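Here the complex is missing one protein chain, while the rest keep their positions.
To keep things simple, chains are lettered A, B and C as they appear, and every chain counts its residues starting from 1.
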Amino acid sequence: MTRAARDYDDIPGTYVFDGEHSRRGYALNMFCMSLNDEANRAAFAADPEAYLDRYALTPDQREAVLTRDWLGMLQLGGNIYYTFKLAIFDGLTMQDVGGAMSGMTRDQFTEMMVAGGRPPDGNRYRREWRSDTGDDRDEGNDRGDEEDEHGGGDRG
Amino acid sequence: MTRAARDYDDIPGTYVFDGEHSRRGYALNMFCMSLNDEANRAAFAADPEAYLDRYALTPDQREAVLTRDWLGMLQLGGNIYYTFKLAIFDGLTMQDVGGAMSGMTRDQFTEMMVAGGRPPDGNRYRREWRSDTGDDRDEGNDRGDEEDEHGGGDRG
Amino acid sequence: MTGAMRRTSTGVAIVAELVAGIGTSHVPAVGAAIDNGRQGEPYWAPYFDKIEPVRAWMAEADPDVCIVVYNDHASAFSLQIIPTFAIGVAAQFPPADEGYGPRAVPVAEGHPELAWHLAESLILDEFDMTIVNEMPIDHGCTVPLSVAFGQPERWPCRLIPICVNVIQYPAPTGHRCYQLGRAIRRALDAWPGDERVVIFGTGGMSHQLQGERAGLVNAEFDRAFMDRLVADPVAQAAVGHTEYMREAGSEGIELVMWLVMRGALDSDVREVLRVNHVPTSNTSNGLIVLEPR
Partner (left out) sequence: MTGAMRRTSTGVAIVAELVAGIGTSHVPAVGAAIDNGRQGEPYWAPYFDKIEPVRAWMAEADPDVCIVVYNDHASAFSLQIIPTFAIGVAAQFPPADEGYGPRAVPVAEGHPELAWHLAESLILDEFDMTIVNEMPIDHGCTVPLSVAFGQPERWPCRLIPICVNVIQYPAPTGHRCYQLGRAIRRALDAWPGDERVVIFGTGGMSHQLQGERAGLVNAEFDRAFMDRLVADPVAQAAVGHTEYMREAGSEGIELVMWLVMRGALDSDVREVLRVNHVPTSNTSNGLIVLEPR
């Protein structure tokens, strides 16, 4: 079965955690959630590779976890509430991770938020990102073609 | 809060597993469910008293478990699907337990079932049990007065 | 084995075909009799003789997917968390250990794509489903499969389990169950696959496992239930919990799950097969096969 098109597919830079996405990310997200537990955090800290062996991650997912590729994790089925458990483990904040996913530093991201956040205008439709800049920044959420599209500059 | 009357309160010999009943029996039923696990069955077999210490049973519930008082367990908040786990542990069948709860031997109970089961006529309302026989067999499911009312003869 | 054709504004689309609905008891002792080779014993032979035509009908129907509506009996779900309606979206469903060790039946293969489609459709259709990614299946699900398919090496179809709470009072109303069935049908009618689907509603018939009234059987109620299920399911869906408990025994409330199956069928059905047998264990055992007309 090919997944039927959804009316939310054209929201740019957004990974809707629907059934297809959830299926792909199940093991990845369950690994992340396990870090709610103090003993698991200690085990993961002591030997990340061995700890990850407990979960049936794909090689790509494993790599994304080990390299802390926050956007990559989302593209491989991660959900931000789950992957953020790993950021908590690292002592990071939502501004660190928000910046990393959108190609900004933590301080740039914080500054954007304090200035009122990323505006909706120009950020509602994938076509706006394309026509805006001439590049294909929106392909980051093209589920069929996920390689090397993590980039994208400061759009705040 | 006093529990408001329910229209099922007048069904004789029946413990409806509603919220009040469920609250009372939570620890008892969770103990019973733990016997789904092979390791737990072994631990319970090895030392029943120590195993029961893991669950916050009331003294009455603990006694009912240890004496295999099948009707008493229901009256103390048990649910038959949970308490039957304990019967499985003992190698008993539904006919053993059905008989024990209704004052019959296993063979009498099986015979009643093969003959078509306990008939609905005369068994729909508590008042039928009272007027039928002059005794108070229906008090077994009077939640306010649970002591020593387990009896009752063969009503098949 | 192709699905139904549905005429749309732009032509004809393939959608899943609902081949039949089956209502059946799910008595654990039936599973044990099969597993332990006791089908020929005097106690069991008359029952298994009666279901032989059902197995022949199933072999002919040859569905790709079975949606089995049943209740878990303190196996996958404890009192810690009690979903009213749960749908299993896993790739596999192992048999549960209910205290005897797991039944020696195959691990059931799921259909995650269709199960997720159902879950998403049902929630958007305002049914408050619990989505379950890992769960063992107990006798409520495996016994109907054994009744339908005997003892194959692998189950001949994929499984989508839907669990209904009927242990913790209150179960969903009969009306809600019937409406869930209708919503399942809407979802199947929107699924762009060609699967042939059979839906099972399981549990019942009249029985009471607990208390001084244990052993209650009401064969007349069971017959009337089947008659109304076929001819006037809307009226049957209006029957309240207390009437089930009083007339069909405290565990007779399981019959509301047959209404999910019935809701998924067209309003007009053909009764293909009916079995009644008293008793299997402490239960009045019934089975009905309904085809959309």
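Convention: a contact is a pair of C-beta atoms (placed from the backbone, for glycine too) under 8 Å apart; a residue touches a chain by one contact, two chains touch by 3 or more.
Everything quoted here is computed from the prediction, not taken from an experiment.
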item	value
Which of C:53, C:83 or C:102 contacts the chain that the document leaves out	C:83
Touching residue (missing chain; options C:38, C:175, C:223 or C:274)	C:175
Footprint left on subunit B by the chain that the document does not show	1, 4, 18-20, 22-23, 26
Touching residues on subunit A - with respect to the absent chain	7-8, 11-19, 21-22, 26, 29-30, 32-33, 35-38, 41, 71, 74, 79-82, 84-85, 88-89, 93-95, 97-99, 101-103, 109, 112-114, 116-120, 123-125, 137, 140-141, 152, 155-156
Subunit C residues touching the omitted chain (full complex)	79-86, 120, 123-124, 126-135, 168-173, 175-176, 179
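Note that only the chains that are shown with their structure count from here on.
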item	value
Graph class of chain-chain contacts, one of line, ring, star, complete, other	line
Most centrally placed chain - per-chain CA mean versus overall CA mean	C
For subunit B paired with subunit C, centre-to-centre distance based on mean C-alpha positions, whole Å	27
Averaged-CA centre spacing for the pair subunit C and subunit A, given as whole angstrom	40
Interchain centroid distance [CA atoms averaged], subunit A/subunit B, Å	52
Touching two or more other chains - residue numbers and ranges from subunit A	none
Contacts with two or more other chains, residues of subunit C listed in rising order	none
